[in-house]
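One structure is given below, encoded as structure tokens.
One protein chain omitted, others in place.
The chains carry the letters A and B, assigned in the order they are written, with residues numbered from 1 in each.
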């Protein structure tokens, strides 16, 4: 619009592989992974709830770990693999956690739900890898076989994902079912 | 948000050189605090220098029996490390008491240390704040100050007053562990005690740490600490999880018979920096491990305390809370069961 020569923003070319599909894009250095998904790639599974890392609605798996995409600058994640809730299931099927969320009605409005589910997937892997939480009873124990998740553990580990509809009790039910199904397996 | 250039130098020296040469450049690590502040308009760098991968992501055994933690180690990985859990439980607990699982996966050791102090008015560009806009005044003094300081704050004069607190849980544990912070600057590497990394606001509240612009935290060294095997972190907050501390206590004690023979104590949520409670430590050593001792030690630390007396929510409640939290934490370590 103006001829001041001041070009707004610094731009960068990068690639992101989202839910198994590689995308090349040019974004402003200020663009977050979340906005790259939602505003550039029309991939809207990850939600914007607070844009400041305080609600968890934007949670995706970034190179395998649960991450807040609203605090991740896209330019800093060139070449990364992003998995949203839409990419969790194999061959178009729902992931077991998604099935459990449906069966337990572990959501109401659904807006925090994709983030809850990505968070739960990442959290179960963390627990299996022996990551403790602040409520793990014996932090000095050998955790190489994984941490058994009771309801208190699940609730603590899911507390980075706010749900204003108040579905927490059902969320814990759903995650608990899958956690113990996986342990049994 | 102001536009910024993004750079990814080949090594830490290059990153330090770039930022040192440009007063408007800033380091980017996990981004959990910086991106937040970019969006608030609180940080306005013209260049971001990404140090991801430029500092160590390893935790290594040091020759002296301690541990060396690379600045790039993610908070979640530090908390999960079995050596940290076994030898420095206070550190593992503090890490796990902080933030959320997602944030701990992102935030780095170096970045956690260098997160800014917290205050709602600091974050709000429409209100006066001496830290953000030197000389403009402190809105918290008569404002919402529930999370603010009781120790070491600057209440006057008005143009430098600051009662903000440092929010890191990790740093409180590191303070009690006598950690050293390795820093790379344009002039080379130096090592400084964690307890002197962060500063009190004094007359210059805009500065949170003693680091010069362009200095990069590369590692944190933990000395061997037998006493740390019996250590704990007690965090009191307004929610059961995912909340900043109102008050936190990092503590380690050694008890022989009926006497405390050694003690380490640090407080979080009470000052502009992690607060090593040396007066309390002195009061503990040589005393019996009883509630009376613990309370007396906490009160000794609070002799010079000055709460924020705000009509809109001050910090007077933190004085009894510090005493209560110290007592609860130390009683737990001593294995006692007395109660208030």
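General remarks:
In the analysis below, contacts are C-beta pairs under 8 Å (C-beta built on N, C-alpha and C of every residue); 3 or more make two chains touch, one makes a residue touch a chain.
Rule of thumb we're sticking to: contacts and distances are computed from a predicted model.
According to its UniProt record, the chain left out of view corresponds to "Xanthine dehydrogenase family protein molybdopterin-binding subunit" among "MoxR family ATPase", "Branched-subunit amino acid permease", "Quinol oxidase subunit 4" or "Xanthine dehydrogenase family protein molybdopterin-binding subunit".
In the complete complex, the residue from A:124, A:139 or A:162 that touches the missing chain is A:162. From the options B:3, B:185 or B:223, the residue with contact to the chain not on display is B:3.
Against the chain not displayed here, subunit A makes contact via residues 1-2, 4, 6-9, 28, 30-31, 35, 38-39, 42, 44-52, 54-55, 57, 84-86, 89, 94, 98, 101-103, 105, 107-114, 117, 152, 154-156, 158-159, 161-172.
For subunit B, the residues in touch with the chain missing from this view are 1-3, 41, 120-121, 124, 126-127, 139, 142-144, 236, 238-244, 246, 312-313, 317, 320-321, 324-325, 327-328, 337, 339-340.
Definition applied: only the chains that are shown with their structure count from here on.
Distance between subunit A and subunit B, defined via averaged C-alpha coordinates, is recorded as 27 Å. Of all residues in subunit A, those touching subunit B in their complex are 8-10, 12, 28-30, 32, 51-53, 56, 59, 65-68, 70-73, 75-76, 119, 122-123, 126, 129-134, 136, 139-140, 142-143, 155-161. Within the complex formed with subunit A, the subunit B residues making contact are 1, 3-6, 8, 28, 31-32, 35-36, 38-40, 48, 50, 52, 76, 79-80, 82, 85-86, 89, 92-93, 96-97, 99-103, 105-106, 240-242.
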